[in-house]
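As you look at this complex, bear in mind that one protein chain is not there, while each of the others sits in place.
Residue numbering begins at 1 within each chain, and the chains themselves are lettered A and B in the order written.
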Amino acid sequence: MTTIAEKKLAPSGSNKLSTSSRIRRTIMGIITYAFLLLMALIVIFPFYWMIISSLKTLEEYKLNVPTFWPRLIQLKNYADAFQAANLGRLFLNTAYVGIVSTILSLIITILTAFAFARLEFKGKNALFGFLLATMMIPGELFTITNYQTVNAFNWMDTYTVLIVPFLVSVFYIYLLRQNFLQIPNELYLAAKVDGTSDFKYLWKVMVPLALPTLISITILKMMGAWNSYVWPRLVTKSEDMRLITNGLRGASMKDATGETHFPMQMAAVTMVSFPLFMVFVFLRKYIMSGVSRSGIKG
Amino acid sequence: MVDSKHQWKAWLYLAPALVLLLVFTVWPIINTVRLAFLEGYSGMKAAGGATFTFGLENFEKVITYKKFTLTLKNTLLLCVLTVPISTFLALLIAVALNSIKPLQKTLQTIFFLPYVTNSIAIGMVFAAMFNVVGSALGTPNENLTSVGIVNNILQIFTGKDHYVSWINSNSPEWANMFVMTVYIVWNALPFKILVLLGGLQAINKQYYDAAKIDSTPRWRVFTRITVPLLSPMLAYVIITGFIGGFKEYTSIVGVFGDKMGPPDAPGRLNTMVGFIYDSLAQNREGLASAAAIILFGIILVVTFINLWVSKKRVHY
Partner (left out) sequence: MMKKLLSTLLALCLLLTSLGMVTASADDVVAYDGSEVTITFYHTMGSNLTTVLDAYIAEFNLLYPNIHIQYSSLGGYDDVRDQIKTEITVGGQPNIAYCYPDHVAMYNLARAVQPLDAYINSTAVVTRADGSTEIMGLTAEQQADFIEGYYNEGRQYGDGLMYTLPMSKSTEVLYYNKTFFEANNIAVPTTWDELEAVCAQIKAIDPTCIPLGYDSEANWFITMCEQLQSPYTVAEDPWFLFDNETNREFVRRFNSWYQQGYLTTQSLYGAYTSGLFVASSGTRSYMSIGSSAGATHQRPEKGADGAYPFEVGIATIPQANPSNPKVISQGPSLCIFKKANPQEVAASWLFVKYLTTTIEFQAEFSMASGYVPVLKSVAENEVYAEFLNGADGGNFIAALSAKVCLEQQDAYYTSPAFNGSSEARQQAGNIITICLPATDIESALDDAFSDAMDECEFAVW
């Protein structure tokens, strides 16, 4: 906030001050940009790696000294991956599971976070502490019990089993609660005086205010659906129910000797990631505008 | 304020989450506790009709396991190293990002990119960057093929013949830990940046306007306005960071493979969760459950300390 802020703020009367502060400002700006660009470079590197790997031949990929640019660009990997993995069907499945579970998950998260942030009830803190505590047990320990549960419910091989068990995430509830807590209590009390119901207040005031956080949650949840592997594989038997990662690890990504064809796998991963990337680029606008639409600005 | 009518309503809001948690989280936890007290419980043996006696032997086995303290030490060390570093870096990036105009959107998109990068890819990139390909490292017959990009950069400063064995045989433990710290911080950054940036953008601009009028120094604006106002989000990333840090395992496998250490010191970097995984892989759910409960106890204490501190420091 510094550079822009000071520009507007520079006291118009004092010219002496402005020279040294301008130099300071410029240096600060350079440092800021240099730092951000350096970090960006570091952060972006795996993404770059994923893409160049997807364009290599298997032989080049396996070289002892990795190459930083493919010798011969193999767009063929993309065509192969798309054909081999039946990505179309898997993609639709994943999109369906991802969208439905994200919507349901958002609703549940909003309701729960609201209750913890604004409503008063006995044992609130203890219950919240308990929820936090549940995050501390490695989830893999739950797998077998949950597998037995959904089997007893007769949910195997349905969309339900892919969606329902992971709708509640304490991580998201906690994140949203933190966000809700920041919204000044005065707004809530004022709404109470106006006779606005809790529910209306939640949807009309709190949700729009917490939009950036909700979008972050959406992205994380979608990414989760995109990346989940062990559970879908366990609970789905028919090919029709499989999700994208199952396709990425199954038969189709192997070369003639049965070894995983990593470049092809990377090509598939890149293709699969693309829609998510677009979702982010599209939604970023809303993350930014979340604040300006908030109504408490001035 | 708290009347029974409101109570009833609050529980209604909570109902969907609680029902699902009861079935898919609380019940497995109860089951985990049960298994922890069944001596030598194994799901496979149980499926074959075996029965198990009730007792504390699982816990005894975990605690007397030769490498138990090693896994505990690694777990704690990784937490203490990575959480503060990643939080601080993410805060710096978020603040810097929030302060610029040109390129802001592009940079934001870039910092988001790791989300759409597959975890397989990240692990492999890391191994490639730090990997030293060669044989008989550290002996007179050393035979180097390549030393990885990190060593290439170091060589610019230290001379052509120097290199550090980061993850390969003959690598010192500090180098292993360094690689893991960098990797985990790297992994954690994007999420933290996203959360903190979201928090920053929710801060009312009036506070800064006020600071401008007082022409408060930049550093004071940061420590007196930004950090306190961001404290709920900071508390969030720190607490979840610690919880995640205690469960560190997959990142180590990503860099070192199943052996959880350099080839000549397998298991050197094993963690509590690594031990739990190993036990599960050997079908020893009883042992795994006991270890999980011990880990749970440790995280619980740390989280309560965290919450206690944040209660004093966080401003809502």
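Basically, a residue touches a chain if its C-beta (ideal position, glycine included) is under 8 Å from a C-beta of that chain, and two chains touch if they have at least 3 such contacts.
Bear in mind that the values here come from a model prediction, so they are computed numbers and not experimental data.
When you scan B:Q155, B:S169, B:T216 or B:S310 for touch with the missing chain, the hit is B:S169. Only one residue from B:E173, B:D209 or B:D264 touches the chain missing from this view: B:D264. When the whole complex is considered, the residue among A:S21, A:T143, A:T158 or A:T196 that touches the unshown chain is A:T143. On the side of chain B, the interface with the absent chain consists of residues 40, 42-49, 61, 65-66, 131-139, 141-145, 168-170, 257, 259, 263-266, 282-283, using the contact rule stated above.
In the full complex, the hidden chain is touched by chain A at residues 59, 62-64, 84, 143-144, 147-148, 151, 156, 233-234, 237, 239, 249-252, 254-259.
Here is the rule we use: only the chains that are shown with their structure count from here on.
Centroid to centroid, with C-alpha atoms defining each point, chain A and chain B lie 17 Å apart.
Per the touch definition, chain B reaches chain A in the complex via residues 1-2, 6-7, 9-11, 13-14, 16-17, 20-21, 23-29, 31-32, 43, 89, 92-93, 95-101, 103, 105, 107-122, 124-126, 128, 133, 145-146, 186, 189-191, 194-195, 197-199, 201-202, 204-206, 208, 212-213, 215, 218, 221, 226, 232-233, 235-236, 239-240, 243, 246-247, 249, 273, 276-277, 280, 285, 288-289, 292, 295-296, 299-300, 303-304, 307, 316. Chain contact summary for the complex, chain A toward chain B: residues 1-6, 8-9, 11, 28-29, 32-33, 35-37, 39-40, 42-47, 49-50, 53, 64-66, 107-109, 111-112, 114-115, 119-122, 124, 127, 129, 131-138, 140-142, 144-146, 149, 164-168, 171, 173-175, 178-179, 181-182, 198, 209, 212-213, 216, 219-220, 223, 227, 265-266, 269, 273-274, 276-277, 280-281, 284, 287-288, 290-291, 294, 296-298.
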